[in-house]
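For reference, the structure I am asking about is given below.
All protein chains of the complex are present and in place, except for one that has been dropped.
Letters A and B mark the chains in the order given here, with residues in each chain numbered from 1 onward.
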Amino acid sequence: MSLLSVDHLSIGYQTKNGMLKAVDNIHFDLEKGQSLGFVGESGCGKTTIGMALMGLLPENAVILDGHIRFQGDDLISLTETQWQTVRGAKIAMIFQAAMNALNPVMPVDEQIKEAIITHQPDISKTDLADRMKELFDLVDIPARRMKDYPHEYSGGMKQRAIIAMALACDPALIIADEPTTALDVIVQDQILREIKKVQEATRTGLVFISHDIAVVASVCERICVMYAGQIVETGTRKEVFKSPRHPYTRTLLNSYLSLDNLNDIRVPDMKESPDQTVDTDECRFAGSCAYARGCAGRSPDWIDISPTHKAFCCNPDVIRRGHGKS
Amino acid sequence: MEKADSKSRILVEMKQVTKAYASRKKLFTRSSPQVLALNSIDLSIAKGEVFGLVGQSGSGKTTTGRLLVKLESPTAGEIFFNKTPISQLKGPGLKTYRSRVQMIFQDPYQSLNPHLSIAETVLEPLIVQKIGTPDTRTEKVVHTLDTVGLSPGEAFFNRYPHQLSGGQRQRVAIARAIVLEPQFIVADEPTSMLDATIAIQLFQLLEQIKETFGMTFLFITHNLAAARYMCDRIAVIHDGHIVEVNTADNIIRHPEHPYTKQLIKVQPGFKYTR
Partner (left out) sequence: MQNKYFVSRFYKGWQIFIENPLGKTGVIILSVFMIMAIASFFVPLIDPMYDPMTGIDPDIKLSTGPGLTHWLGTDNVGRDILAQLLEGAKVAFIVGLSSAFFSIVIGTLIGMIAGYTGGIIDAILMRFADIIMVLPSLVILLILASLFGQFNIWIIVFIIAILRWPAVSRVIRSQTLSLKHRPFIEASRVAGASHVRIVLRHIMPNVLPLAFLYMTFRVTSAILVEAALSFLGFGDPSQVSWGMMLQWVWKSGHMFQAPYWLIPPGLCISLLTLAFYMLGRAMDEVLDPRLRKEGQTG
(Lines give C-alpha, C1' and ligand atoms only; values in the text may rest on other atoms or scores of the structure.)
Protein backbone atom coordinates (compact mmCIF):
# COMPACT_ATOMS: atom_id res chain seq x y z
CA MET A 1 0.00 0.00 0.00
CA SER A 2 1.33 3.38 -0.96
CA LEU A 3 1.63 6.15 1.59
CA LEU A 4 -0.25 8.48 -0.71
CA SER A 5 -2.10 7.57 -3.82
CA VAL A 6 -3.88 10.12 -5.96
CA ASP A 7 -6.22 8.68 -8.50
CA HIS A 8 -7.73 10.55 -11.48
CA LEU A 9 -8.08 13.69 -9.43
CA SER A 10 -9.83 16.67 -11.02
CA ILE A 11 -10.49 19.90 -9.19
CA GLY A 12 -12.39 22.87 -10.55
CA TYR A 13 -13.01 26.41 -9.41
CA GLN A 14 -16.46 27.87 -9.76
CA THR A 15 -15.90 31.16 -11.57
CA LYS A 16 -18.31 33.52 -13.27
CA ASN A 17 -17.01 32.27 -16.64
CA GLY A 18 -17.90 28.70 -15.73
CA MET A 19 -15.99 25.84 -14.17
CA LEU A 20 -12.23 26.37 -14.35
CA LYS A 21 -10.46 23.04 -14.31
CA ALA A 22 -7.37 23.82 -12.26
CA VAL A 23 -6.38 20.17 -11.82
CA ASP A 24 -7.26 17.81 -14.60
CA ASN A 25 -7.10 14.04 -14.16
CA ILE A 26 -3.97 13.82 -12.02
CA HIS A 27 -2.56 10.47 -11.09
CA PHE A 28 0.42 9.70 -8.84
CA ASP A 29 1.68 7.54 -5.99
CA LEU A 30 4.13 8.27 -3.22
CA GLU A 31 5.82 5.61 -1.09
CA LYS A 32 7.06 6.08 2.45
CA GLY A 33 10.31 8.05 2.54
CA GLN A 34 10.07 9.17 -1.07
CA SER A 35 10.13 12.71 -2.35
CA LEU A 36 8.01 13.89 -5.25
CA GLY A 37 8.34 17.31 -6.84
CA PHE A 38 5.69 19.26 -8.73
CA VAL A 39 7.05 21.90 -11.03
CA GLY A 40 5.18 24.26 -13.32
CA GLU A 41 4.42 27.89 -13.87
CA SER A 42 1.75 30.09 -12.39
CA GLY A 43 -1.74 28.73 -12.96
CA CYS A 44 -0.62 25.16 -13.66
CA GLY A 45 -2.52 23.78 -10.68
CA LYS A 46 0.40 22.76 -8.47
CA THR A 47 -0.75 24.80 -5.49
CA THR A 48 -4.29 23.47 -5.85
CA ILE A 49 -2.94 19.93 -5.53
CA GLY A 50 -1.07 20.94 -2.38
CA MET A 51 -4.20 22.50 -0.90
CA ALA A 52 -6.28 19.44 -1.75
CA LEU A 53 -3.75 17.17 -0.01
CA MET A 54 -4.11 19.28 3.13
CA GLY A 55 -7.88 19.66 2.94
CA LEU A 56 -7.52 23.41 2.60
CA LEU A 57 -9.22 24.06 -0.74
CA PRO A 58 -10.99 27.42 -0.93
CA GLU A 59 -14.76 27.57 -0.77
CA ASN A 60 -15.37 27.86 -4.48
CA ALA A 61 -13.26 24.79 -5.28
CA VAL A 62 -15.05 21.58 -6.25
CA ILE A 63 -13.49 18.14 -6.40
CA LEU A 64 -14.95 16.95 -9.68
CA ASP A 65 -13.60 13.46 -9.74
CA GLY A 66 -11.05 11.06 -8.30
CA HIS A 67 -9.64 9.93 -4.99
CA ILE A 68 -6.86 10.88 -2.62
CA ARG A 69 -5.87 7.88 -0.52
CA PHE A 70 -3.54 8.43 2.38
CA GLN A 71 -2.46 5.34 4.34
CA GLY A 72 -5.49 3.63 2.86
CA ASP A 73 -8.05 6.27 3.93
CA ASP A 74 -9.90 8.41 1.44
CA LEU A 75 -9.10 12.02 2.33
CA ILE A 76 -11.80 13.53 0.13
CA SER A 77 -14.63 12.18 2.30
CA LEU A 78 -13.17 13.51 5.57
CA THR A 79 -15.17 16.06 7.54
CA GLU A 80 -13.46 19.16 8.90
CA THR A 81 -13.31 17.62 12.39
CA GLN A 82 -11.68 14.48 11.01
CA TRP A 83 -9.23 16.64 9.06
CA GLN A 84 -8.08 18.24 12.27
CA THR A 85 -6.72 14.92 13.51
CA VAL A 86 -4.87 14.40 10.21
CA ARG A 87 -3.59 17.88 9.44
CA GLY A 88 -0.47 18.69 11.45
CA ALA A 89 -0.28 15.21 12.90
CA LYS A 90 -0.05 12.84 9.94
CA ILE A 91 0.27 15.39 7.14
CA ALA A 92 2.31 18.49 7.89
CA MET A 93 2.91 21.50 5.73
CA ILE A 94 5.52 24.15 5.06
CA PHE A 95 4.15 27.22 3.30
CA GLN A 96 5.71 29.97 1.25
CA ALA A 97 4.74 32.68 3.71
CA ALA A 98 5.89 30.53 6.57
CA MET A 99 7.62 33.46 8.24
CA ASN A 100 4.20 34.80 9.08
CA ALA A 101 3.06 31.49 10.49
CA LEU A 102 4.87 32.11 13.79
CA ASN A 103 3.06 33.96 16.53
CA PRO A 104 5.15 37.06 17.27
CA VAL A 105 4.23 37.29 20.96
CA MET A 106 5.11 33.70 21.90
CA PRO A 107 8.57 32.13 22.28
CA VAL A 108 9.37 29.71 19.47
CA ASP A 109 9.71 26.64 21.71
CA GLU A 110 6.28 27.28 23.24
CA GLN A 111 4.71 27.30 19.79
CA ILE A 112 6.29 24.01 18.84
CA LYS A 113 5.36 22.45 22.19
CA GLU A 114 1.82 23.53 21.59
CA ALA A 115 1.83 21.78 18.23
CA ILE A 116 2.95 18.55 19.92
CA ILE A 117 0.50 18.80 22.82
CA THR A 118 -2.43 19.45 20.50
CA HIS A 119 -2.00 16.04 18.95
CA GLN A 120 -0.47 14.17 21.92
CA PRO A 121 -2.24 15.61 24.98
CA ASP A 122 -0.88 12.96 27.38
CA ILE A 123 2.83 13.34 26.55
CA SER A 124 5.02 13.46 29.68
CA LYS A 125 7.16 16.49 30.48
CA THR A 126 10.44 14.63 30.03
CA ASP A 127 9.31 13.13 26.73
CA LEU A 128 8.31 16.59 25.56
CA ALA A 129 11.69 18.07 26.52
CA ASP A 130 13.51 15.23 24.77
CA ARG A 131 11.40 15.65 21.68
CA MET A 132 12.06 19.41 21.61
CA LYS A 133 15.81 18.90 21.84
CA GLU A 134 15.67 16.29 19.13
CA LEU A 135 13.68 18.62 16.83
CA PHE A 136 15.97 21.61 17.32
CA ASP A 137 19.01 19.40 16.72
CA LEU A 138 17.42 18.09 13.57
CA VAL A 139 16.95 21.54 12.04
CA ASP A 140 20.25 22.89 13.45
CA ILE A 141 18.93 25.58 15.75
CA PRO A 142 21.15 25.86 18.83
CA ALA A 143 19.32 24.87 22.02
CA ARG A 144 20.08 28.23 23.64
CA ARG A 145 17.96 29.98 20.98
CA MET A 146 14.91 27.81 21.72
CA LYS A 147 13.23 30.28 24.05
CA ASP A 148 13.74 33.29 21.76
CA TYR A 149 10.87 35.16 20.18
CA PRO A 150 10.37 34.92 16.39
CA HIS A 151 11.57 38.49 15.76
CA GLU A 152 14.94 37.57 17.26
CA TYR A 153 15.38 34.96 14.52
CA SER A 154 16.73 35.60 11.03
CA GLY A 155 14.57 34.68 8.01
CA GLY A 156 16.42 31.40 7.59
CA MET A 157 16.06 30.47 11.26
CA LYS A 158 12.34 31.20 11.17
CA GLN A 159 12.00 28.84 8.24
CA ARG A 160 13.94 26.19 10.20
CA ALA A 161 11.62 26.70 13.16
CA ILE A 162 8.69 26.16 10.79
CA ILE A 163 10.26 22.95 9.56
CA ALA A 164 10.73 21.85 13.18
CA MET A 165 7.08 22.63 13.83
CA ALA A 166 6.03 20.61 10.80
CA LEU A 167 8.07 17.68 12.07
CA ALA A 168 6.81 18.04 15.63
CA CYS A 169 4.29 15.21 15.49
CA ASP A 170 6.44 12.97 13.36
CA PRO A 171 4.18 13.18 10.31
CA ALA A 172 4.16 10.55 7.61
CA LEU A 173 3.89 13.15 4.86
CA ILE A 174 5.14 16.71 4.47
CA ILE A 175 3.74 19.10 1.87
CA ALA A 176 6.12 21.95 1.07
CA ASP A 177 4.64 24.65 -1.18
CA GLU A 178 7.33 27.07 -2.43
CA PRO A 179 9.09 26.93 0.95
CA THR A 180 12.10 28.97 -0.19
CA THR A 181 10.62 31.41 -2.69
CA ALA A 182 10.84 34.43 -0.39
CA LEU A 183 14.40 33.68 0.72
CA ASP A 184 17.78 34.85 -0.55
CA VAL A 185 19.75 32.30 -2.54
CA ILE A 186 22.26 31.71 0.23
CA VAL A 187 19.53 31.00 2.78
CA GLN A 188 17.54 29.08 0.19
CA ASP A 189 20.49 26.78 -0.33
CA GLN A 190 20.72 26.09 3.42
CA ILE A 191 17.00 25.47 3.79
CA LEU A 192 16.88 23.13 0.82
CA ARG A 193 19.73 21.10 2.31
CA GLU A 194 17.89 21.13 5.62
CA ILE A 195 14.66 19.83 4.09
CA LYS A 196 16.52 17.14 2.22
CA LYS A 197 18.52 16.08 5.25
CA VAL A 198 15.49 15.98 7.51
CA GLN A 199 13.41 14.10 4.98
CA GLU A 200 16.09 11.45 4.56
CA ALA A 201 16.68 11.19 8.30
CA THR A 202 13.01 10.81 9.22
CA ARG A 203 11.96 8.77 6.17
CA THR A 204 8.97 11.06 5.74
CA GLY A 205 7.14 11.28 2.46
CA LEU A 206 7.63 14.67 0.81
CA VAL A 207 5.53 16.47 -1.76
CA PHE A 208 7.53 19.49 -2.87
CA ILE A 209 5.91 22.19 -4.98
CA SER A 210 7.88 24.92 -6.75
CA HIS A 211 8.01 27.01 -9.89
CA ASP A 212 11.79 26.71 -9.85
CA ILE A 213 12.94 23.58 -11.63
CA ALA A 214 16.45 23.73 -10.22
CA VAL A 215 15.08 23.88 -6.68
CA VAL A 216 12.90 20.85 -7.34
CA ALA A 217 15.85 19.08 -8.93
CA SER A 218 17.92 19.62 -5.81
CA VAL A 219 15.37 18.11 -3.44
CA CYS A 220 13.23 15.49 -5.15
CA GLU A 221 13.91 12.02 -6.47
CA ARG A 222 10.85 12.00 -8.67
CA ILE A 223 9.41 14.91 -10.61
CA CYS A 224 6.04 15.72 -12.15
CA VAL A 225 6.03 18.57 -14.66
CA MET A 226 2.66 20.30 -14.85
CA TYR A 227 1.08 22.45 -17.51
CA ALA A 228 -2.44 23.92 -17.45
CA GLY A 229 -3.74 21.54 -14.80
CA GLN A 230 -2.25 18.37 -16.22
CA ILE A 231 0.90 16.39 -15.51
CA VAL A 232 2.72 16.34 -18.85
CA GLU A 233 5.84 14.44 -17.87
CA THR A 234 6.90 12.37 -14.93
CA GLY A 235 10.07 10.49 -14.13
CA THR A 236 13.06 10.35 -11.86
CA ARG A 237 15.04 13.53 -11.41
CA LYS A 238 17.76 12.27 -13.75
CA GLU A 239 15.32 11.22 -16.44
CA VAL A 240 13.36 14.44 -16.46
CA PHE A 241 16.28 16.85 -16.27
CA LYS A 242 18.90 14.99 -18.30
CA SER A 243 16.60 13.62 -20.91
CA PRO A 244 13.43 15.69 -21.00
CA ARG A 245 10.91 14.36 -23.51
CA HIS A 246 7.77 16.47 -23.38
CA PRO A 247 8.06 19.68 -25.44
CA TYR A 248 6.92 21.76 -22.46
CA THR A 249 9.59 20.28 -20.19
CA ARG A 250 12.15 21.12 -22.84
CA THR A 251 10.82 24.67 -23.08
CA LEU A 252 11.00 25.04 -19.33
CA LEU A 253 14.56 23.76 -19.16
CA ASN A 254 15.66 25.81 -22.13
CA SER A 255 14.30 28.98 -20.52
CA TYR A 256 15.93 28.38 -17.18
CA LEU A 257 18.93 30.56 -16.50
CA SER A 258 21.54 28.84 -14.43
CA LEU A 259 25.27 29.29 -14.38
CA ASP A 260 25.91 25.95 -16.05
CA ASN A 261 23.46 25.95 -18.93
CA LEU A 262 23.78 29.35 -20.58
CA ASN A 263 24.62 27.86 -23.96
CA ASP A 264 21.42 25.81 -23.94
CA ILE A 265 19.17 28.85 -23.59
CA ARG A 266 16.51 29.04 -26.25
CA VAL A 267 13.87 31.68 -26.18
CA PRO A 268 10.50 29.97 -26.47
CA ASP A 269 7.53 31.34 -28.32
CA MET A 270 4.97 30.98 -25.55
CA LYS A 271 1.44 31.93 -26.48
CA GLU A 272 -1.23 32.88 -23.99
CA SER A 273 -2.00 30.03 -21.63
CA PRO A 274 -5.06 28.04 -22.67
CA ASP A 275 -8.53 28.83 -21.36
CA GLN A 276 -9.04 26.22 -18.66
CA THR A 277 -12.76 26.80 -18.43
CA VAL A 278 -13.09 25.00 -21.77
CA ASP A 279 -13.32 21.28 -21.28
CA THR A 280 -11.32 19.53 -23.95
CA ASP A 281 -9.40 16.32 -24.55
CA GLU A 282 -7.01 18.04 -26.91
CA CYS A 283 -3.44 18.89 -26.04
CA ARG A 284 -3.36 22.13 -24.07
CA PHE A 285 0.21 22.93 -24.97
CA ALA A 286 -0.26 22.60 -28.75
CA GLY A 287 -0.58 26.39 -29.21
CA SER A 288 2.91 27.05 -27.88
CA CYS A 289 4.52 23.76 -28.89
CA ALA A 290 7.52 23.90 -31.22
CA TYR A 291 6.95 20.26 -32.22
CA ALA A 292 3.20 20.37 -32.81
CA ARG A 293 2.43 18.67 -36.11
CA GLY A 294 -1.20 18.01 -36.82
CA CYS A 295 -2.00 17.79 -33.13
CA ALA A 296 -5.29 19.64 -33.52
CA GLY A 297 -8.27 17.42 -32.84
CA ARG A 298 -6.18 14.61 -31.39
CA SER A 299 -6.05 13.69 -27.71
CA PRO A 300 -2.65 13.21 -26.12
CA ASP A 301 -1.85 9.93 -24.41
CA TRP A 302 0.75 8.65 -21.99
CA ILE A 303 3.84 7.40 -23.77
CA ASP A 304 6.28 5.25 -21.79
CA ILE A 305 9.98 5.88 -22.19
CA SER A 306 11.13 3.73 -19.26
CA PRO A 307 9.27 2.02 -16.43
CA THR A 308 9.55 5.23 -14.41
CA HIS A 309 9.56 7.84 -17.14
CA LYS A 310 6.55 8.84 -19.24
CA ALA A 311 5.18 11.82 -21.07
CA PHE A 312 1.70 12.96 -22.13
CA CYS A 313 1.69 13.85 -25.81
CA CYS A 314 -0.06 13.24 -29.15
CA ASN A 315 3.17 12.62 -30.91
CA PRO A 316 5.08 9.43 -29.96
CA ASP A 317 7.89 10.29 -32.37
CA VAL A 318 8.69 13.53 -30.58
CA ILE A 319 8.68 11.81 -27.21
CA ARG A 320 10.70 8.74 -28.19
CA ARG A 321 13.35 10.75 -29.98
CA GLY A 322 15.47 11.79 -27.01
CA HIS A 323 16.90 15.24 -27.47
CA GLY A 324 19.00 15.49 -24.38
CA LYS A 325 18.67 18.97 -23.04
CA SER A 326 17.58 20.85 -26.08
CA MET B 1 38.68 48.01 -9.58
CA GLU B 2 37.79 49.55 -12.92
CA LYS B 3 38.83 48.23 -16.25
CA ALA B 4 40.60 50.74 -18.42
CA ASP B 5 37.54 52.27 -19.99
CA SER B 6 38.52 55.53 -21.57
CA LYS B 7 36.96 58.31 -19.52
CA SER B 8 35.17 59.84 -22.49
CA ARG B 9 32.95 56.79 -22.93
CA ILE B 10 31.62 56.84 -19.40
CA LEU B 11 27.92 57.71 -19.24
CA VAL B 12 27.10 57.27 -15.57
CA GLU B 13 29.49 57.61 -12.71
CA MET B 14 28.91 57.32 -8.98
CA LYS B 15 31.63 58.73 -6.76
CA GLN B 16 31.79 57.90 -3.07
CA VAL B 17 28.01 57.72 -2.91
CA THR B 18 26.53 57.06 0.50
CA LYS B 19 22.86 56.75 1.32
CA ALA B 20 21.74 56.64 4.92
CA TYR B 21 18.22 56.18 6.17
CA ALA B 22 17.30 57.34 9.62
CA SER B 23 15.73 54.37 11.28
CA ARG B 24 12.73 55.18 13.40
CA LYS B 25 13.63 56.97 16.57
CA LYS B 26 13.06 54.90 19.65
CA LEU B 27 11.15 56.44 22.49
CA PHE B 28 13.38 57.88 25.24
CA THR B 29 16.61 57.65 23.27
CA ARG B 30 18.23 60.74 21.93
CA SER B 31 20.27 59.62 18.98
CA SER B 32 18.43 58.40 15.93
CA PRO B 33 20.44 55.47 14.62
CA GLN B 34 21.14 55.45 10.91
CA VAL B 35 21.02 52.56 8.51
CA LEU B 36 23.59 52.77 5.75
CA ALA B 37 21.92 51.44 2.62
CA LEU B 38 24.95 52.37 0.55
CA ASN B 39 28.37 52.90 1.99
CA SER B 40 30.59 55.05 -0.18
CA ILE B 41 30.26 53.21 -3.45
CA ASP B 42 32.05 53.94 -6.71
CA LEU B 43 30.63 52.80 -9.99
CA SER B 44 31.03 53.75 -13.60
CA ILE B 45 28.94 52.57 -16.49
CA ALA B 46 30.14 53.00 -20.06
CA LYS B 47 27.96 54.13 -22.94
CA GLY B 48 26.12 51.23 -24.59
CA GLU B 49 26.96 48.84 -21.82
CA VAL B 50 24.64 46.51 -19.97
CA PHE B 51 25.87 46.72 -16.43
CA GLY B 52 24.67 44.21 -13.87
CA LEU B 53 24.24 44.92 -10.19
CA VAL B 54 23.83 41.67 -8.29
CA GLY B 55 22.94 41.40 -4.64
CA GLN B 56 20.51 39.98 -2.14
CA SER B 57 17.58 41.78 -0.58
CA GLY B 58 18.77 44.62 1.63
CA SER B 59 22.14 44.83 -0.12
CA GLY B 60 21.45 48.33 -1.46
CA LYS B 61 20.98 47.37 -5.09
CA THR B 62 17.52 48.90 -5.42
CA THR B 63 18.65 52.05 -3.59
CA THR B 64 21.41 52.44 -6.18
CA GLY B 65 18.85 52.33 -8.97
CA ARG B 66 16.55 54.81 -7.23
CA LEU B 67 19.44 57.24 -6.73
CA LEU B 68 20.33 57.05 -10.40
CA VAL B 69 16.80 57.93 -11.56
CA LYS B 70 16.65 60.62 -8.88
CA LEU B 71 13.78 59.14 -6.95
CA GLU B 72 16.07 59.69 -3.99
CA SER B 73 19.14 61.79 -3.30
CA PRO B 74 22.43 60.59 -1.88
CA THR B 75 23.43 61.52 1.66
CA ALA B 76 27.00 62.07 0.49
CA GLY B 77 28.94 61.75 -2.74
CA GLU B 78 28.00 62.70 -6.26
CA ILE B 79 26.49 61.05 -9.29
CA PHE B 80 27.56 62.22 -12.74
CA PHE B 81 25.59 61.75 -15.93
CA ASN B 82 27.51 62.66 -19.06
CA LYS B 83 30.04 64.25 -16.68
CA THR B 84 27.38 66.59 -15.23
CA PRO B 85 26.62 66.26 -11.52
CA ILE B 86 22.93 65.48 -11.06
CA SER B 87 22.39 66.36 -7.41
CA GLN B 88 21.80 70.06 -8.11
CA LEU B 89 19.40 69.50 -11.02
CA LYS B 90 16.12 71.35 -10.66
CA GLY B 91 13.29 72.61 -12.88
CA PRO B 92 13.99 72.36 -16.61
CA GLY B 93 17.39 70.72 -16.04
CA LEU B 94 15.79 67.96 -14.00
CA LYS B 95 13.04 67.52 -16.56
CA THR B 96 15.61 67.04 -19.32
CA TYR B 97 17.43 64.54 -17.12
CA ARG B 98 14.14 62.70 -16.62
CA SER B 99 13.74 62.42 -20.38
CA ARG B 100 17.17 60.77 -20.66
CA VAL B 101 16.99 58.34 -17.75
CA GLN B 102 14.12 55.91 -17.27
CA MET B 103 13.30 53.02 -15.01
CA ILE B 104 11.56 49.65 -15.30
CA PHE B 105 10.14 48.48 -12.00
CA GLN B 106 10.00 45.04 -10.47
CA ASP B 107 6.32 44.43 -10.02
CA PRO B 108 4.25 44.73 -13.21
CA TYR B 109 1.08 44.53 -11.14
CA GLN B 110 2.03 47.65 -9.19
CA SER B 111 3.82 49.72 -11.78
CA LEU B 112 0.84 50.49 -14.01
CA ASN B 113 -1.98 52.77 -12.90
CA PRO B 114 -5.11 50.57 -13.01
CA HIS B 115 -7.20 53.56 -14.06
CA LEU B 116 -5.21 54.42 -17.17
CA SER B 117 -5.48 52.61 -20.49
CA ILE B 118 -2.35 51.25 -22.10
CA ALA B 119 -2.30 54.16 -24.55
CA GLU B 120 -2.63 56.72 -21.75
CA THR B 121 0.15 55.02 -19.79
CA VAL B 122 2.62 55.05 -22.68
CA LEU B 123 1.54 58.53 -23.80
CA GLU B 124 2.19 60.12 -20.45
CA PRO B 125 5.99 60.59 -20.77
CA LEU B 126 5.46 62.21 -24.20
CA ILE B 127 2.81 64.54 -22.82
CA VAL B 128 4.74 65.64 -19.76
CA GLN B 129 7.89 66.16 -21.81
CA LYS B 130 5.82 68.04 -24.44
CA ILE B 131 7.18 65.99 -27.32
CA GLY B 132 5.34 66.02 -30.65
CA THR B 133 1.73 66.78 -31.50
CA PRO B 134 -1.20 64.60 -30.47
CA ASP B 135 -1.08 62.82 -33.84
CA THR B 136 2.62 62.11 -33.86
CA ARG B 137 2.42 61.00 -30.22
CA THR B 138 -0.24 58.44 -31.03
CA GLU B 139 1.84 57.19 -33.92
CA LYS B 140 4.86 56.95 -31.65
CA VAL B 141 2.91 54.97 -29.04
CA VAL B 142 1.65 52.47 -31.61
CA HIS B 143 5.17 52.07 -32.94
CA THR B 144 6.60 51.60 -29.44
CA LEU B 145 3.97 49.01 -28.55
CA ASP B 146 4.90 47.14 -31.69
CA THR B 147 8.56 47.33 -30.71
CA VAL B 148 7.92 45.72 -27.32
CA GLY B 149 5.98 42.90 -28.94
CA LEU B 150 2.47 44.11 -28.23
CA SER B 151 1.40 44.08 -31.83
CA PRO B 152 -0.61 45.31 -33.46
CA GLY B 153 -0.20 48.28 -31.13
CA GLU B 154 -3.69 49.58 -31.94
CA ALA B 155 -5.21 46.42 -30.47
CA PHE B 156 -3.73 47.20 -27.07
CA PHE B 157 -4.50 50.89 -27.17
CA ASN B 158 -7.73 50.91 -25.23
CA ARG B 159 -7.06 47.96 -22.99
CA TYR B 160 -6.49 48.29 -19.28
CA PRO B 161 -3.77 46.70 -17.16
CA HIS B 162 -6.15 44.21 -15.54
CA GLN B 163 -6.91 42.77 -18.97
CA LEU B 164 -3.26 41.87 -19.56
CA SER B 165 -1.04 39.06 -18.32
CA GLY B 166 1.99 39.79 -16.14
CA GLY B 167 4.36 39.48 -19.09
CA GLN B 168 2.26 41.84 -21.21
CA ARG B 169 2.09 44.36 -18.39
CA GLN B 170 5.85 44.35 -18.09
CA ARG B 171 6.04 44.95 -21.85
CA VAL B 172 3.83 48.00 -21.37
CA ALA B 173 6.15 49.19 -18.61
CA ILE B 174 9.09 48.72 -20.96
CA ALA B 175 7.24 50.66 -23.67
CA ARG B 176 6.69 53.52 -21.24
CA ALA B 177 10.39 53.50 -20.38
CA ILE B 178 11.63 53.54 -23.99
CA VAL B 179 9.04 55.83 -25.57
CA LEU B 180 11.23 58.87 -24.82
CA GLU B 181 14.24 57.04 -26.28
CA PRO B 182 16.31 57.65 -23.16
CA GLN B 183 20.06 57.13 -23.05
CA PHE B 184 20.02 55.15 -19.85
CA ILE B 185 17.52 52.68 -18.40
CA VAL B 186 17.55 51.27 -14.89
CA ALA B 187 15.83 47.87 -14.89
CA ASP B 188 15.11 46.84 -11.31
CA GLU B 189 14.49 43.08 -11.23
CA PRO B 190 12.19 43.35 -14.24
CA THR B 191 11.43 39.63 -14.37
CA SER B 192 11.59 38.41 -10.80
CA MET B 193 7.79 38.28 -10.55
CA LEU B 194 7.36 36.42 -13.82
CA ASP B 195 7.56 32.79 -14.90
CA ALA B 196 10.85 31.62 -16.39
CA THR B 197 9.43 31.14 -19.89
CA ILE B 198 8.09 34.71 -19.85
CA ALA B 199 11.23 36.14 -18.25
CA ILE B 200 13.51 34.77 -20.94
CA GLN B 201 11.37 36.40 -23.63
CA LEU B 202 11.64 39.75 -21.85
CA PHE B 203 15.40 39.39 -21.65
CA GLN B 204 15.44 38.87 -25.37
CA LEU B 205 13.28 41.95 -25.83
CA LEU B 206 15.60 44.10 -23.69
CA GLU B 207 18.52 42.88 -25.76
CA GLN B 208 16.75 43.82 -29.00
CA ILE B 209 15.96 47.25 -27.60
CA LYS B 210 19.56 47.72 -26.66
CA GLU B 211 20.64 46.78 -30.19
CA THR B 212 18.07 49.04 -31.85
CA PHE B 213 18.44 52.14 -29.73
CA GLY B 214 21.97 51.76 -28.37
CA MET B 215 20.75 52.39 -24.85
CA THR B 216 22.81 51.84 -21.75
CA PHE B 217 21.29 49.60 -19.09
CA LEU B 218 21.75 49.11 -15.39
CA PHE B 219 20.32 45.68 -14.76
CA ILE B 220 19.55 45.06 -11.09
CA THR B 221 18.97 41.47 -10.06
CA HIS B 222 19.40 38.90 -7.32
CA ASN B 223 19.99 36.22 -9.91
CA LEU B 224 23.62 35.84 -10.90
CA ALA B 225 22.73 33.60 -13.84
CA ALA B 226 20.35 36.22 -15.25
CA ALA B 227 23.03 38.88 -14.84
CA ARG B 228 25.55 36.73 -16.65
CA TYR B 229 23.08 36.13 -19.46
CA MET B 230 22.26 39.83 -19.89
CA CYS B 231 25.30 41.85 -18.88
CA ASP B 232 28.69 42.90 -20.16
CA ARG B 233 30.00 43.71 -16.71
CA ILE B 234 28.73 42.77 -13.27
CA ALA B 235 29.16 44.41 -9.88
CA VAL B 236 28.39 42.34 -6.80
CA ILE B 237 26.94 44.38 -3.97
CA HIS B 238 26.73 43.22 -0.37
CA ASP B 239 25.66 45.20 2.70
CA GLY B 240 25.99 48.55 0.95
CA HIS B 241 29.47 47.82 -0.40
CA ILE B 242 30.42 46.88 -3.91
CA VAL B 243 32.63 43.90 -3.28
CA GLU B 244 33.67 43.08 -6.81
CA VAL B 245 33.35 44.43 -10.36
CA ASN B 246 34.42 42.49 -13.40
CA THR B 247 33.30 41.33 -16.82
CA ALA B 248 30.41 38.89 -16.63
CA ASP B 249 32.48 35.89 -17.66
CA ASN B 250 35.39 36.68 -15.38
CA ILE B 251 33.25 37.21 -12.34
CA ILE B 252 31.72 33.76 -12.74
CA ARG B 253 34.90 31.97 -13.78
CA HIS B 254 37.37 33.73 -11.51
CA PRO B 255 35.53 35.22 -8.57
CA GLU B 256 37.86 36.92 -6.13
CA HIS B 257 35.73 38.04 -3.23
CA PRO B 258 34.57 35.33 -0.79
CA TYR B 259 30.99 36.62 -1.02
CA THR B 260 30.96 36.27 -4.79
CA LYS B 261 32.35 32.76 -4.44
CA GLN B 262 29.60 31.87 -2.01
CA LEU B 263 26.92 33.31 -4.29
CA ILE B 264 28.18 31.21 -7.17
CA LYS B 265 28.30 28.12 -5.00
CA VAL B 266 24.68 28.36 -3.87
CA GLN B 267 23.22 29.36 -7.24
CA PRO B 268 20.50 26.83 -8.08
CA GLY B 269 21.42 24.64 -10.97
CA PHE B 270 21.33 21.03 -12.04
CA LYS B 271 24.48 19.94 -10.27
CA TYR B 272 22.48 17.36 -8.33
CA THR B 273 21.48 15.60 -11.50
CA ARG B 274 24.89 15.41 -13.08
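Assume a contact is a pair of C-beta atoms (placed from the backbone, for glycine too) under 8 Å apart; a residue touches a chain by one contact, two chains touch by 3 or more.
Keep in mind the model is a prediction, meaning the values are calculated, not measured.
Peer 1: Going by the contact rule already stated, which one of A:V6, A:V39, A:A61 or A:I213 would touch the omitted chain in the full complex?
Peer 2: Result: among the candidates, A:A61 touches the missing chain.
Peer 1: If I consider the whole complex, including the chain that's not displayed, which of B:S59, B:S99 or B:T144 touches that chain?
Peer 2: Per the contact definition at the top, the residue touching the missing chain is B:S99.
Peer 1: Which one touches the absent chain: B:D42, B:E78 or B:E124?
Peer 2: In the complete complex, the chain left out is touched by residue B:E124.
Peer 1: Can you tell me which of A:K46, A:R87 or A:R222 touches the chain that was removed from the display?
Peer 2: Reading the full complex, the residue touching the unseen chain is A:K46.
Peer 1: Name every residue on chain B in touch with the hidden partner chain.
Peer 2: 69-71, 94-95, 98-99, 101-103, 105-107, 110-117, 119-120, 124-125, 128-129, 158, 160, 173, 176-177, 180
Assume only the chains that are shown with their structure count from here on.
Peer 1: Quick one: which bits of chain B touch chain A in the complex? Just the residue numbers, please.
Peer 2: 56-57, 165-166, 195-201, 203-204, 222-226, 228-229, 252, 262-274
Peer 1: Going by the contact rule set out above, which residues of chain A touch chain B in the complex?
Peer 2: Touching chain B from chain A are residues 41-42, 184-186, 188-189, 211-215, 217-218, 237-238, 241-242, 251-252, 255-262, 265, 267-268, 270, 272-273.
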